[in-house]
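Got a structure here, written out as structure tokens. Questions coming.
Complex shown without one protein chain; remaining protein chains in place.
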Amino acid sequence: MERKLLEVRNLHVRYNTDEAVVYALNGLDIDLEKGETLGLVGETGAGKTTLALSIMQLLPQKVGQITGGSILYDEKELLKFSVKDMLALRGDKISMIFQDPMTSLNPVMSVGDQISEVLEQHFPELSKEQKSEKIDEIMNMVGIPSSRKVEYPHQFSGGMKQRIVIAMALIAEPDLLIADEPTTALDVTIQAQILELIRQLKVKFNSAMILISHDLGVVAEVCDNVAIMYAGEVIEYGPIETVYLKKDNHPYTRGLFNSLPELTRNVDRLEPIMGYMVDPTNLPAGCSFAARCDRCMDICISKKPPVFSDGAHSIKCYLYQHWADK
Amino acid sequence: MVWFRFKKNKLAMIGLVLLLIMVAAILAAPLFVDEKAVSAQKIMNRFQKPGGAHIFGTDQFGRDLFARIIYGGRISLFAGLAVVCISFIVGCSLGGAAGYFGGLVDTVIMRVVDMLMAIPAMLLSMAVVAALGPGVDKLIIALSIAQIPRFTRVVRASILSLRNQEFVEAAKCCGTNSARIILKHILPNGMGPVIVSATLTLGQVIINIASLGFLGIGVSSPTPEWGTILSENKINIRYYPYLGIIPGICIGLSVMAVNFIGDGLRDALDPRTKN
Partner (left out) sequence: MSKYIFRRLLMLIPVVLGITFLIFLILSLSPGDPAILILGSDASHEALVAKRAELGLDKPMIVQYANYVLKVFQGDFGKSWIDGNNVLPMFLERVPYTLYLGSLAMLFAVILGIPLGVVAAIKQHHLVDYFSIASAIILFSLPAFWFGMMAQILFSLILGWLPAAGADTPRHFILPALTLGANIFASQIRMTRTSMLDVVKQDFIRTARAKGVPELKVITRHVLRNGMLPVVTQIGISFASCMGGSVVTEMVFSIPGIGSLLINAVKSRDIPVVMGTLIFVAIVVGIINLIVDIIYAFIDPRVKFKG
């Protein structure tokens, strides 16, 4: 079996705020192989961004706290990395695309300088001309004329800003790219272009990618595997084809599918998932989804479900207890 | 809700209690200090150290400093309150008119406001005093003229941000008249920043009154006022430091109390700015 690029094991993260302690990640596991694309799906507050920031070690200082678990990157424990080692890793081996391109660029710095900052940090040996050449190259790749590198963020549209953010994330040809809802803040017409661009460049540089999204359609188009998150846990994981078969699914995943409109099937009314996301300051003892689940059993309320697997497909739900016997 | 959040802010509560004590003491002054003591000179009694019969000591003419300070507070604090009230009312009317009606009304009012804002408040008040002549009432008018532009701006900005909000549109759609919209919908929502700015302005005005008193403009010695008290004791402070420190503390404490209340109100009215 190929060596894993990223292994997150039993990760716990919480936010300590003035009012309460928010349990953002509660024993999260994910695996990622080299070159793989993993889709991370879940509603707002499921902990998707928290996971991304934990890997980058960019959780808000003093507030966000990793309380347990491990993050192995290339078989090295990231949680034990020194500040200096993390700096060397960030932007070079692991890079990130943020959700809102409107606010993720420095308004008073030219876009060229902002891209160049990555090179200055990670390739100090390059001459000025070489840097400039590389910037031109990546800007052309993301579809922005390199002559515009002297311009400032306010002179670009939202979609173009996101292209610049992508250029910044990919100029160092990272092994792992974390894209946190890269198209959510954009117009629908531009979403597809940006997604396609990310996919192409990822293949070109042979990077692995974690694509965070709440859009099951987007994930289906781009990803190899998908992990469904709920209340800080991965409750279902498997290859896209298996999960999207809609045969065996976590009740929450099924709920997600049912709340999507489909062109091939005639449904009179979409079925929303009843109830609200569980309160992350006050998690139940059993399954976090139990309160909203239409197939909830007694055991679900008292005990947290472990992972049940059927080949590559795994689900955290007692409905699939029989998989354990296989 | 606002009061609840305000109550949780320790500094703001300290400020409020402090200010209330000072106001109460100044109001109740006739009950425990004879007004004659303010100007009663007893040369035999000059430069008494604080304590004993004169808790704040006496000045070069043997006048009781405590009496002078507590009666002086009437000008220092209450004239300040009057200035803020006047400029608050006038500023609300002008800013409200400018913000709500817009167009020519707005242009004219705001041009005048910009013009007045080009001169530092302190200098503008001094110039107005020069034209009006001395006196506490004229001092209040002068300081108000200097503060009105600031209030007008804050009120106008606050109204502009609300005028096109959906709940105002909704009220208009229901056929509500302008006066009712202003009173019922815009004022309660837009008052926050205006009240905060009023509180913080009060601190500034108290300092300005003391400064003008110190310069002898508007009010001057022997009228007791915290600034004039400092100015008449100027040369003696070196040898009798309490003559400088006590009035200084009075000004400092009242301004600090008012500023704490202002900061507390700002945080309570808008939890997002908490920091």
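By written order: A and B. Residues from 1 in each chain.
Heads up, the rule we're going with is that contacts are C-beta pairs under 8 Å (C-beta built on N, C-alpha and C of every residue); 3 or more make two chains touch, one makes a residue touch a chain.
The structure displayed is predicted, hence computed values, not measured ones.
Contacts of the undisplayed chain with visible chains (whole complex): A, B. Across B:65, B:210 or B:261, the residue that sits in touch with the chain not pictured is B:210.
Considering the whole complex, the residue from B:97, B:128 or B:198 that touches the absent chain is B:128. Note that of B:69, B:230 or B:261, the residue touching the chain absent from this view is B:230. Remark: the residues of chain A touching the chain excluded from display are 56, 58, 87-92, 95-96, 98, 100, 103-110, 117-118, 121-122, 152, 154, 165, 168. Contacts to the hidden chain, counted on chain B, fall at residues 111-112, 114-116, 118-124, 126-133, 203, 207, 210-211, 214-217, 227, 230, 234, 237-238, 241, 244, 248, 251-253, 255-256, 259, 275.
Here is the rule we go by: only the chains that are shown with their structure count from here on.
Averaging C-alpha coordinates per chain places the centre of chain A 54 Å away from that of chain B.
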